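Take this structure, written in structure tokens, and hold onto it; I'll ask about it next.
Only one protein chain is missing; all other protein chains are in place.
When the chains are written out, they are named A, B, C and D in that same order, and each has its own residue count from 1.
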Amino acid sequence: MGFDFNSLLAFIIFGVTIGVVYGIVALGISLIYSGLDIVHFAHGEMYMFGAFFGLVLAHNVGVPYPVALIGAMILTAILGMLVERVFYRRLTRAGGGYTVAGMGMIICGFGMSVALVNAAYFFFGAEAEPFRANLDYIPRLTFPGDINVPESYVLTAIISVLLMAGLHYFLRHTKTGLAVRAVAHNKDIAYLMGINVPLMISLIFGLACGLAAAAGVLIGPMQSVQVEMGYLMLMKAFAAAVVGGFGSLPGAILGGIMVGIFENLGAAYISASHKDIYAFLLLILVLMFRPSGLFGVEAKVKA
Amino acid sequence: MLEIKGVHAGYGNLKILRGIDMQVPSGGIVTLLGGNGTGKSTLLKAISGLIPLMEGEIIFDGVSVSKLKPHERMRLGLVQVTQAKEAYPAMTVEENLVLGAYTRKDREATKADLQKVYDFFPVLRERRKQLSGTLSGGEVQMLVIGRGLMASPKMLMLDEPSAALAPKVVLEIFANINRIAKSGVTVLVVEQNVRMALILAQYGYIIRDGVIMMKGEAKKLISDPAVKESFLGGSVSDTTKALRN
Amino acid sequence: MKLMNKVFAGLVATGVGLATTAAFAGDIRVGITMRMVSENGQAYGQMVMDEIKAINDAGGINGNMIKATLMNDECKSDKGVANANKLIFQENIHLLIGSTCSSVSLPIVDVTAKAGVPQMIPHSTNAKITQKGSEWVFRIPVSGRYYGGVNAKYVGENIGSKIAYICAADAASVGDCANMEKQMRARFGVDPAYRADVQEKEVDFRSHMQKIKSMNVDGILVAALAETMARALIQSYEAGIGEDVRRIGSSSASNAPVPKIAGDAAKGVFFTAAYAAADNRPIAKLFNEMTRKRYGIHAPDHDFSQAYDLVRIMEIALNNADLQLEQWSLKQDRTAIRDAIASVEGYEGLASGPISFCAAPTPQCRDGNRTAVLIGYTKGGENFETEVLARVTMEPDFGLE
Amino acid sequence: MVFLSRIADLIDALASRHRLLPWLIAYVMLLPLPFIMSTFFNSYLIDLANRACLFILLAVGLNIVKGFCGQVTVGHIGLYAIGAVTSAVLSLEPGGFGGALGFGLPVWVSIPIAILVTAFAGLIVGLPSVRLEGAYLALATLGLGESVRIFIAVTPALGSSTGLMMIPAPSIGSFVFDSFTSYYYLVMTAALVGIYFSFSILRSATGRAFQAIREDTIAASVNGINVIKYKLLAFVLSAIYAGLAGALFAHMPPGYLHHNNFTVIEMVTLLLMVVLGGIGNVWGGVIGAIVVTIAYDQTKDLVVYFMDRPIVVQPLVFGLSMVLLVLFMPRGIGGWFEGVLRNRRFIKRSEEKLGGTARNSQS
Partner (left out) sequence: MALLETRNLSKSFGGLQAIDKVSLKVEPNTVHGLIGPNGSGKSTFFNLLTGVYQPDEGSHISFNGIDITRSPAHKIAELGLARTFQLLRLYGELSVLDNVMVGYHPHTKYGPLAPLINGAEVRRQDKVVREEMEELLEFIGLAEYAEIPAAELSGGQRRLLALGRAIAMRPKMLLLDEPGAGLSPVNVDNLMSTIMTLKKRYNLTIIVVEHILKVVMSTCDTISVLDHGQKISEGAPEFVKGDPAVVEAYLGREMADEDIRAAMDA
């Protein structure tokens, strides 16, 4: 296959557009990790539930797409908080405080993931559903070299930027955001500051799950919505979070974009059938040689 | 102000405090002395609510707080200043201080208090935009005390304010604590530095193995040979004397 | 803690208890293993069970009831083999129906061959299933080797020979792709203009479409399972590939999710399958009506028709077989059923053409259905519409070396 | 409780005669199982027992790295896949039916080679553990395990989507291990030997070193344990178990392998076995494997109708039970079992000491 800059540019653009979605999910994973020291293995299912909530709102209730997006974020946030309250909290408290990761947490996360997927079968069925959204008000971008970027991707990019900016503003410039950061760093001291730590933990979980839901609703119109969509996204998002530096929020987005570009280039120039391996490869390489991630500051690696 | 009645507490099955009784009268400074692993940090955690009580009761300002969560106790004005190493290093000095006032709703008064803290510790004003991780040990200690003050406490509990600080800085910090007490805040200082703490405080408790071994007026304790005898973590001169006896 | 222990002890006890349920005489025992996780999968399973119940309600087979046991194999070979073993050795079935996935049917062929149990394949197109030389296997659907030939012939004659291939990594699609490529080469001497092997559940085809766009191909073959194919179709339009480039589907294009998800992008797609909902025969219309009413689907795809045909062929064979249905006669009854199925000839059901089997354990005998229909979508979406472009019957040994 | 104690006493008594005696008796007791099953129940149960034995091997192996050594690995199923595919490819006829790679080696040669290859792969899976721990290690091993599966799924030489088929069954002379019963003797022996070796490791300096690393890595290194070496050793040992289980799975009739036998769901099942049995407990892994295999088999046709839709509830129950187990029974069945035995030993020792002059400890 000949090499030309136009197609290279195209692959990079495609990588970025899908990468931001990885980034949003990774953002949630990073948020939960830095806040609660939990690697949330059921986050892909939150993403899936978010997509379905959005679908139900948009198709069955008939609200406009942006409303469905916000509604799905809220509903999934509530679901996430419920799961955290009912299950994870028990596990963390047993270990004294809110920080006991390790094996129990990982197994619990996997079990939760399996349970949520199968609960979703009950409600949504196994069939893939198309997510049709009227996005005529979004411009369709055309890049030089005849590269089309459809509306849904443009919208995704815009919303991702908005979400990131919103999250940044919330964490840096509001009092609650300050409290969230305090809880993330050390729960005991946050308690002594008079912060309602359990509430903040719920908030962190809710926020993270809301972000995953946003990713689900955004990706709906690009791909279809299906109960088993979560797992692969989870893997990509993990890769993104690790590449960007676990716990680093801007790193998560950058990591997502890197994973997106990396796997698109790999698929285009090496082999398309190994596409999913590239994300893992990146994940493993980063973990082996720079566990703190490419943009991370601090990683929980032993001394 | 604070009354502790027969408190038993610990972690999991491990009981560390075995029946602590203590009173901190309103106004003034009380010190709690003890070496490493004697249970003084555990007692502080029990008072501020980070660990649940197994037995006993804690009454603050006439209200039983035994069942309250830490943030609820803090809203009553029972504020604990953490050890200096527990400032939030990734936040700026000002963010740390604002966090101290997290529970307060009165914005204007909070702002005024922020200025008051800056007046109290001018060095913090100079460094308000710096990340607290870049401060020196003494500055961080001032920061955490200032953060405690931001909550407009009725009672302030300090956890080893002299730890890992140069003697000169310790003196400065203790002078500040004295000023805070004079402004009407009740202070409980937990210390290993016996002599300095007993000079600062009016009343002292000595804890060992999870029980109060000795208590009394600071002036009496400081000259009590029994204190020197029993308290083995004291200064060299104290110990030297103890050895000679 | 104590309670949990009791629960598990109970579980184990029930397990052993269930395992001892002895098979009783007088019933024709049929075991079914299929993928029950997808909605369609459940609907087929449901239909097979419903049809068997209808037979029973109408008096059974010569007065004997059919006792059907349905198990889910999740489209996983180890689970499918375990199901088959359980059905054969624990339930003592006379006949096995399964599986819907080629990768599960393939190992089960060996199980049934060794145990001596007739196996009817409801929906697995991989050509190797019948090439293993088992006396006991019967395939109702059209083998993948025929599809490739029909597709290639039509494409080469009507569209052009410059074709781009997008092949997903599931067993059926890999076969479809390879067969089509082979036939295009054999018939027209052309190699693929572009070929991309993608993952089974690939979601992003844009880089391939971008490359294909710059190549001015005559057509694009998308061989993938339904949802994956639908995504590829949509993205081909998003990339700006015009309608003049024909989209060719693999046989999964017959599944309802394709037009449902792809929407307008499904229009103009054509593919080969074993049944067309646009079939005008009265029996087909009745069948469409029946599935629509019973299972609430817009139009049955060829998986439904094949499952339906399977039950009918089974009914014919069971009626013809001389069955004792006693405890001692299990082996004899199984052989009788096998021979009865092998002697079904010229069955005209819903399928595209007549289905005939014969006794030899060869693909020629056991790939009973050799007629593929060329179908085109004229409208996408939930209420999709199709048209029949052609109907082609192949020689029995077509596609075999 | 008393009953358990009795059995333990009996085993102790037997072991004091000769330490292999309990094992031999267990082996002899397991020998007639296929005949009992096929006579009184049905021969499918032998097949079930065979699969249970494979899972016992896997679970016991996983326990070495996870339970003894405390390394959180989620890539074990990838090793299982490597063992299976290697042995299959080596023993398949060249240019055989499936279109996959084949070397035509005898099964008895291919299995040991597969174990060696898997052991080497285990070393590689273990490498991240040198630098990473906890969640990071879980992610790295998950990535490696999934990469193995995807690699198999897209490589035609390794079966890809059609799978590897007609993998020969092991044979001695003209006797072929292709029936449930004959294969039972193969896998049962392997499982029992596996359990025995697992105990041997646990009760040696090697096992103590593993556990010390699990409890406190820094203390272990200061106690003179080469932490890196022992961590890798644990990975390699568990890989050997996985490789053996994989190879035996590959050659088990009908001799078919497909990449979807090695997905994360299978890994989760394996985790469930280990957790249910009790992490770090050898018998726990065995009990877990047996219980889960039977429960899985018996619930697979359990269907519940919800909104007129038939729902296979098993995976849901399975996921939930995993969460609940971790929450309410974190030490599993084996942990409870262990507690009973430990109390028994303590009581015994105290009785021996009764009246002795053991110096009392302080405080």
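To be clear about the criterion, contacts are C-beta pairs under 8 Å (C-beta built on N, C-alpha and C of every residue); 3 or more make two chains touch, one makes a residue touch a chain.
As the structure is a prediction and not an experimental result, all values here were calculated from the model.
*Asks:* Which chains here touch the chain that is missing from view?
*Replies:* B, D
*Asks:* Considering the complete complex, identify which of D:Tyr27, D:Phe41 or D:Phe197 is in touch with the unshown chain.
*Replies:* Checking each option in D:Tyr27, D:Phe41 or D:Phe197, the one touching the absent chain turns out to be D:Phe197.
*Asks:* Taking the entire complex into account, which one of D:Gly61, D:Gly143 or D:Gly280 touches the absent chain?
*Replies:* Of all options in D:Gly61, D:Gly143 or D:Gly280, contact with the hidden chain holds for D:Gly280.
*Asks:* Which residue from D:Gly207, D:Pro254, D:Gly319 or D:Gly334 sits in contact with the chain not drawn here?
*Replies:* Residue touching the chain left out of view: D:Gly207.
*Asks:* Mind listing the chain B residues that contact the chain we can't see here?
*Replies:* Touch with the absent chain occurs at residues 35-38, 163-164, 166-168, 170-171, 174-175, 178, 192, 195-196, 199-200, 208-209, 222, 230, 232-237, 239-240, 242-243.
*Asks:* Need a quick check: the contact residues on chain D for the chain that isn't drawn.
*Replies:* 19, 197, 200-201, 203-209, 211-212, 214-216, 218-227, 229-230, 233, 280, 342, 345-346, 349-350, 353, 356, 358-363
Going forward, only the chains that are shown with their structure count from here on.
*Asks:* Using direct touches as single steps, what is the fewest number of steps from chain B over to chain D?
*Replies:* 2
*Asks:* Out of A-B and A-D, which chain pair has the most contact pairs?
*Replies:* Between A-D and A-B, contacts are more numerous in A-D.
*Asks:* Would you mind checking which chain's C-alpha centre is most distant from the centre of chain B?
*Replies:* When every chain centre is compared against chain B, the largest gap points to C.
*Asks:* So how far apart, in whole Å, are chain A and chain D when each is placed at the average of its C-alpha atoms?
*Replies:* 34
*Asks:* Starting from the mean Cα coordinates of chain B and chain C, work out the distance between those two points in Å.
*Replies:* A distance of 75 Å separates the two centres.
*Asks:* Quick one: which residues in chain A touch 2 or more of the other chains?
*Replies:* Residues 121, 125, 271, 273, 276.
*Asks:* Of all the residues in chain C, which ones touch at least 2 other chains?
*Replies:* Residue numbers touching two or more other chains: 37, 42, 169, 197, 199.
*Asks:* On the basis of the stated criterion, which chains touch which? Give every pair.
*Replies:* Between chains, contact exists in these pairs: A-B, A-C, A-D, C-D.
*Asks:* Which residues of chain A touch chain B in the complex?
*Replies:* Residue list for chain A touching chain B: 96, 175, 178-179, 181-182, 185-186, 188-189, 191-197.
*Asks:* In the complex, go through chain D and note every residue touching chain C.
*Replies:* So the residues of chain D in touch with chain C come to 40-45, 47-48, 51, 97-98, 150, 153-154, 160-163, 165-166, 178, 180, 253-258, 260-261, 276, 291, 294-295, 297-298, 300-301, 309-310, 312, 325, 328-329, 333, 336.
*Asks:* Mind pulling up the chain D residues that touch chain A in the complex?
*Replies:* Result: residues 66, 70, 72, 74, 127-128, 131-136, 138-140, 142-144, 146-147, 150-151, 154, 217, 264-265, 267-268, 271-272, 275, 279, 306, 309, 311, 313, 315-316, 318-323, 325-327, 330 of chain D touch chain A.
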